[in-house]
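See below for the structure under consideration.
The complex appears here without one of its protein chains, the remainder shown in place.
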Amino acid sequence: MPGLRTPRWLRTPRWLRTPPVVVRAGGWLPWTGRICDIAAIPLVILGLYFALAYAPAAARETGGPVQRIFYFHVPFAMASFLGFAFVLVCSIGFLSTGRRSWDVVAEAAAEVGLLCCTIVLVTGPIWARYAWGVWWTWDARLTSTLVLWLIYASYLLLRNYMAEDPRMRRYASVLGIVGALDVPIVYFSVHWFRTMHPQTFITREGGLDPDMHIALRVGMAAVFTLFAALLIKRIQLGRLQENVERLQATLDRREQP
Amino acid sequence: MRSYLRTVGAVLRKDLLLEWRSREAITSMAFFSLLVVVLFGFAFQAERIDPRTQAGGLLWVAFSFSGVLGLHRSFAVEREGSCLQGLLLAPVDRSALFLGKVIGNFLLILAVEAVTFPVFSILLRVSILPHFGPLALIAALGTLGFAEVGTLLATVSSGSRLREVLLPLILYPIWVPVLIASVEVTGMVLAGEGLAAGGRWIALVLAYDLVFLGVGLMLFDHLLEE
Partner (left out) sequence: MLQVRGLVKAYAGPPVLRGCDLDCRAGEAVALLGPNGAGKSTLLRLLAGLHKPQEGQILLDGRLFRPDLADHRRRIGFVSHDSLLYAGLSARENLQFVASLFALPRATDRIDEALREVGLEWVGERPVRAFSRGMVQRLTLARALLHRPGLLLLDEPMTGLDPAGIRSLEELLIRFRQEGGAVLLSTHDLSHVDPIATRVVFLRKGRVEDGGEIGLYGGRGLEERYHEMFPARPARKKGAPTLPAEASS
């Protein structure tokens, strides 16, 4: 009612106020997101425990105590490949249906995938430096992840540089498909390259202790849950952005006589 | 089918004719490729390049750099006078336009390679004549992959105002596997090991060429829709 306002001392402080929900992004996404958020923290803590305490100490030549990075390093590498699977499926989905919601997920997956790649490319050198004295080893996993990082980054760059263009989503989808299909080819080529030019630093994955296996599994559970949580958050953000754009367009239309 | 091939032929003929008239792209590409070879010669300060480990890399880097120049031209030509609209108005299959452009770019880069190989051989003292056949094969296969992905991604990057900068950024990461394969096989061939040693690399490049030909034919239409 005009003229009647809540007295200042009764109003909720701004920092405590929930922002008004503009449009409900419904469906199964919000509660799945909430479950992932709640599950992620204990799983990460559990993963850290398994990696740092439960897993047996590694041999000197694979790095000693620093080798424990492996239990998160490998799952993040897997997650970055998973991100590309999402980009592929969603880009195809967008091109065939034309519905924006597919593209929103593709963009979200690309960003989260890039994050996972970055983590791999940071933990890898840290491990290598302390284990073998060099910052970079051209080993198969690290090199594949580097190329993957470059493909992700170029995808996001394209989206950025074409932001105002209405064709952007279609063009980005094409790049997403091409990049994603390239990923297995990159993987093979880098692996064969490494077997032809073997290095002295071998990161053995076969021949793992059963305890190491368990620790790795826990790490994977933690990382994948984290991946899901971040992805869902980013999708929700993308949807909100889309809603804002739609509202803006409606306002623009109303202003026209 | 015949009309499809006729369209491909028409686009190819038109592009080659246009290029032949001005010869701008091929001269700048060839010159650039040779420059790269010379620069590397200085950079490595070597009187002799090791055919097994260095020759392949040098050559394919030169081809990758000059190839990007050629890709730009292929689409710049259609922008002048909005000729792309003319292509869209014609009763032709859009993927045939893609194929025509791919073959045009392929031939252009191949021509640049034909010039670069002899000069490289002379300047850096690597003999290529005894290995002509195998070299031609890997050059053709690798270049075809570059032309396919390059043509597709040149169309993608042409949408942005930063198209010249963007093309190498999106093309090179995707080009990496074929680069590795081509460099390996070229090195093997120049070192006298023969093609058979690089069998699975050639299979990789072949697979890449087939996959991205299919992908390009299927997706090109989406890029041209307004």
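Some observations on this one:
For clarity, chains are labelled A and B in written order, and residue numbers in each chain start from 1.
One rule holds for everything that comes next: a residue touches a chain if its C-beta (ideal position, glycine included) is under 8 Å from a C-beta of that chain, and two chains touch if they have at least 3 such contacts.
Owing to the predicted nature of the structure, the values given are computational and were not obtained by experimental measurement.
Among B:Cys83, B:Val165 or B:Leu210, the one in contact with the hidden chain is B:Cys83. Of the residues in subunit B, those that touch the hidden partner chain are 3, 6-7, 9-10, 13-14, 17-18, 21-22, 77, 80-83, 85-93, 225-226.
Everything below uses one rule, namely that only the chains that are shown with their structure count from here on.
Measuring from the averaged C-alpha position of subunit A to that of subunit B gives a distance of 33 Å. Interface residues of subunit B, counted against subunit A in their complex, comprise 149, 152-153, 156-157, 159-162, 166, 169-170, 172-174, 176-178, 180-181, 184, 200-201, 204, 207-208, 211-212, 215, 219, 222-223, 225. Residue ranges of subunit A in contact with subunit B, taken from their complex: 95, 147, 150-151, 154-155, 157-158, 161-162, 165, 167-168, 170-171, 173-175, 177-179, 181-182, 185-186, 188-190, 192-193, 196.
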